[in-house]
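Every protein chain of the complex appears in place save one, which is left out.
Then we have subunit A:
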Amino acid sequence: MGCGVTKSNQLRLKPCDRGNISVPAMRAALLIQRWYRQYVARLEMRRRCTWNVFQSIEYSGQQDHIKLYNFFSYLMDHFSSANSQRNLVSQMFGESDLFQDAEWERHFCYKDIEVPDVYAGPHLSFPLTISNVTELVDAFKNKQKLHARYVLQLLGKTWTLLRLMPNISHVCTCKHKEITICGDLHGHLEDLLLIFYKNGFPSAETPYVFNGDFVDRGKESIEILLVLFAFLLLYPHDVHLNRGNHEDHIVNLRYGFTKEVLGKYQVHGKMILKLLQKIFSWLPLATVIDQKVLILHGGISDKTDLNVIAKLDRHRFVSALRPLKRRGASARPKEAALEPDGDDEFSSVRRRVQSLTHGAPVRLRQELQRHSVHSESGRTGRSVEEELRERRRLAGLSLLSESDCAEVLEADADDWKQIVDVLWSDPMSQNGCVPNEVRGGGCYWGPDVTQEVLDRHKLQLLIRSHECKQEGYEFCHNGRVLTIFSASNYYDVGSNRGAYIRLGPDLIPHFKQFQASRSTRDLTLRQSVGRTERSALQALRMQLFAHKSALIREFQEYDPQCTGLISLKHWAVAVEKVLRLGLPWRVLRSQLVSGSTQDGTLNYHDWVNQLSVIQPNTEIANTSLLETLYKHHSNLESIFRMIDTDHSGLISFEEFHQTWKLLSSHLQTDISDKAISDLAESIDFNKDGSIDINEFMEAFRLVEHSRAEMEAPPSPD
């Protein structure tokens, strides 16, 4: 786009060759071209910066979530049931999930749910017909909701169907068909409808593969699922769904799907979510076309083995974030070792284990910091199994006869790793395979691994999704890995296009790109860059605000004489040190720092105060708690939703208290009981002593919106 290279010998002016064009005109053209290309390059720089901001924040959020989850796992694995925190966590994980499938089927029965006469939405009858499904799609286009009865019926049938499917679907283009492959949709129904509009509905003539991440982030995740499942039921041989890392109830707690379902289905939401948990675990893991093209959501690692993947019990991995519950009818062996009956010897073991909580997670946190994936010597980078083994060792599990459990655990760990790698990994340009510490799960794998794994399985191409790409698709690893992403405007309006692939018997991918929302297409380049940029900056300001205290402390390091001033150079260094997002702060500086500079110095107190968003209505006495709230509001919300096991949307004061205690344990900061009670008092608890999760979180989300409104951009050029 203007910054490429053109043949140089054509560029020298040859006046004699041009009949009626004067030299000055040629010079003028050259000048205009030169100028315009510089202008576009500057915009491109801004766009790329904005992109990096969004991506950093996204991945750091994901990393956060996984760290939180690992913390809970650790609690589960190493604390006895005498520990209240551990019990709270075990409640969240639904460890009492012992029903058989048949019992579950009774539980999910839709038959008693009546559809009232006033219901104006679509009615489904089974077996589904094409007109049923088109009616469903139209209904969703008109923002209607499918009644819970039909939802459960549809999901129930989907579950039954998926249980018959193998882990890896094999498809062929032998009937001279072209297969359409779509990437992440993330609740963007508009994009799915656009694809269907441009490419046609799924059918025997138009087979599709949907490569995971159907839900979260966008607001119409359940609609997407229902449409995809409906087409799956209609054409089970021609529609193929792969599981993505977001087809995971633990991830859904944080990224919006759980909330969406509970909001849309207040009475039956919980049941729907439970059934979806099962469905997600039964989604196939990969699709192979003509034995030559492998399609899966995240990627591979050097240990990826399709034969192992084909044989494992995929449905046992309800969440890819959690290793399996131990097999066997009896209580978990580890627990037996750690659960004394008042025996002194054992209680000392327990004490030792407890202190280890404060050991291992810190290390884990340090290891999970985002840093270069360039392989340097002396770099720690534990594989998942190594980490598991280390934790167990630290917990003094040598007490047990590990050989008994070892075999079972080992196989489980291998299977688990295969799945995590498939769902979470990202490609990198260097050779090798290292843990994906930016996301917190899976690997970064290099071109040598691609070659080895593909050759070993006699495959020629790997198609994956998982990463947003500006043009909707991107090749890497010498054209052997192709990323396809179908949610346009993912980070914000105008941030990227979506794309899908058409693949015929020649197995050469053809791309179709699109971008939802008319208004984006009509914006000029500059307007759309400007818009996305404002949004990214807003997100960044929130991050900065959340780290206010730490920032001030860091600035003060550079201001020993307490002048209140700091050089812009030091500003950049300090900000990176605190936020650790790896962003080019100097380039971003002009957007984040305005007005407070004279002669290259900044009054940092003023600047930090200027970042302040509007205070929420609640009076929060303790400011450090407010900051913790901002900084960790996603974690807080995740914990709330996990605690709220009956999905009522309400938590009691006691649970509220427990949440903060858990959070403080995880963060290793001190949050005093008094601070928590003060906070609780200032919040409007309901008469029965519970608070509404949504209301609580909303109080802080409103703040983000009002600020954005305050800073409404000037009218577009």
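Descriptive notes on the structure:
We take it that a residue touches a chain if its C-beta (ideal position, glycine included) is under 8 Å from a C-beta of that chain, and two chains touch if they have at least 3 such contacts; residues count from 1.
Note that in this section contacts and distances are computed from a predicted model.
Protein name for the hidden chain, per its UniProt entry and selected from "ER membrane protein complex subunit 1", "Sodium/potassium-transporting ATPase subunit beta", "Transmembrane channel-like protein" or "Dynein regulatory complex protein 8": "Dynein regulatory complex protein 8". Taking the complete complex into account, A:Ala28 is the one of A:Ala28, A:Cys172 or A:Ala204 that touches the chain left out.
Considering the complete assembly, subunit A touches the hidden chain via residues 1-6, 8, 10-13, 18, 21, 24-42, 44-46, 48-49, 52, 371-374, 428-430, 524-526, 569, 582, 584-587, 590, 717.
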